[in-house]
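Structure in structure tokens, see below.
A single protein chain has been omitted from the complex, and every remaining protein chain is retained in its original position.
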Amino acid sequence: MELLGLYHYWVFVVLLMIGFYAVVAKVNLIKKLIGLSLFQSAVFLLYITMSKVSGGTAPIVLPGMVDPLYSNPLPQVLILTAIVVGISTTALGLGIVVRIKEEYGTTEEHEIQEIDRR
Amino acid sequence: MTIVFGIFLLTLLVITALGIVHTRNLFVAVMLLGIFSLLIALNFFILDAADVALTEAAVGAGISTVLFLGALALTSERERLGTRHRWLSLAVVASATLVVLYATFDKPRFGDPNAPVHQHVAPWYLEKTPEYVDIPNVVTAVLGSFRGYDTLGEVFVVFTAGIGVLFLLSSRRGGANHRPPGERDASGIGLREHVIPRVVGRLLVPFILLFGLYVQFHGEYGPGGGFQAGALIAAAFILYALIEGEDRTLAAVPQRWLNALMVGGALLYGGVGLAGIVLGSNFLDYSVLGADPVAGQHLGIILIEAGVGMTVTGTLLSIFHAFAARDRA
Partner (left out) sequence: MMDLILDVVSWALLSAGGVFVLIGGIGALRMPNLYTRMHAASVTDTMGAVLVLTGVMLQAGLSLATIKLAAILLFLLVTSPTASYALASAALLAGIKPDAGHAADEATDS
């Protein structure tokens, strides 16, 4: 169980950094948004990993269960909200990228900065 | 055996993420992002988060892919220049990785029931839900009743995103050549000349809508609720739009109705909160809405979940139409 837990956290770190690298190093705006989406998913993985209790089940209280052990419902509520907020901001970001493409004619960041400098 | 499965899924996640960042074709990246969302939804399910898995699958693998594809159709499909300042970025990312990796050794042991996150509020919620709210799904009880303020804020965030996209993209003219509004290009026709997807799609749309309604109203007894239902119902209409063309979908569900859904859902949620004040108690206190507190809680949760479902459906469909109706440059 120790290895699995640490593996979860390491995968979280790797996914976080892959997303972060895409936001920082890539030049295309849509690629940056995709990287941001990966970053958010990594954070969701961290929270849900922390909510798991060994030997627990999903937090649905059914009648007739003998001495049940439930996983923590609180991080699940937070991440439920976070997923929906994440898709909303991604949609708004995509709208902005489409408008940038229409105004500047390109979605590559260095070309946009070039046009702005002129 | 679960350990092996968990490790396998996590490794697949990392491989998919590497593939997403590496590929220069954005279409491939978006498809891989859909696969990534599905894999992470599977992971959530193994970690006992059924509601979160359902939401991630519906919203992440479904709606997000469609929105990215809509944006890709309006911009370019390939990255022209891949990476700038590669070594500097790699150095920054590597040092950040080492710092966060060092922090993971202090994290609580996986599955430890004595971890700090399982103290204080969480056992109180698990214990008091049968007494105060009396619905089986604790996540819906916490989302709708105990933490109702957060969900109210979330509904308003979704609404704001919808308004934002409508501000940016709602007029049909886009790009350098403005076409007169009467002339439609071939992209509005959809898949009408392909018989098989058309027949199967039209067969499936009512069942997807039925499933969406089932998820909406069963959110209290099992995984489900307003967000998932909103995404599912929006997905049904998006499927119809992909097959029959966007004009026909707008004729079936006009933009006025979508606006009404968006606004109505948020107003319903706020209205239920205000009803608490009018009936003599606090904002978003549902216990005064019914004959006894538990019945009031039931009524309150049904109403606000309906509000959430309405706003999410209206917003996601409006955003889809905003992308789909935009003329290509």
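A and B are the chain letters, set down in written order, and residue numbers restart from 1 in every chain.
Assume contacts are C-beta pairs under 8 Å (C-beta built on N, C-alpha and C of every residue); 3 or more make two chains touch, one makes a residue touch a chain.
All values reported here derive from a predicted model rather than from experimental measurement.
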item: Displayed partners of the chain not shown (whole complex); value: B
item: Touching residue (missing chain; options B:204, B:253 or B:267); value: B:204
item: Hidden-chain contact residue, picked from the options B:1, B:196 or B:291; value: B:196
item: Residues of chain B in contact with the chain not shown; value: 191, 194, 196-197, 200-201, 203-204, 207
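Just so we're on the same page, only the chains that are shown with their structure count from here on.
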item: Gap in Å, rounded to a whole number, between the CA centres of chain B and chain A; value: 12
item: For the chain B and chain A complex, residues of the former touching the latter; value: 3, 6-7, 10-11, 13-14, 17-18, 20-21, 26, 29-30, 33, 36-37, 40, 43-44, 47-52, 55-56, 59-60, 63-64, 67-68, 70-72, 74-76, 79-86, 89-90, 92-93, 96-97, 100-101, 104-105, 107-113, 115, 117-118, 121-122, 125-126, 129-130, 136-139, 142-143, 147, 150-151, 154, 157-158, 160-162, 164-165, 168-169, 174-175, 221-223, 225, 227, 312, 315, 319, 322-323, 326, 329
item: For the chain A and chain B complex, residues of the former touching the latter; value: 1-22, 24-28, 30-31, 34-35, 37-38, 41, 44-45, 48-62, 69-81, 83-85, 87-92, 94-99, 101-102, 107-108, 110
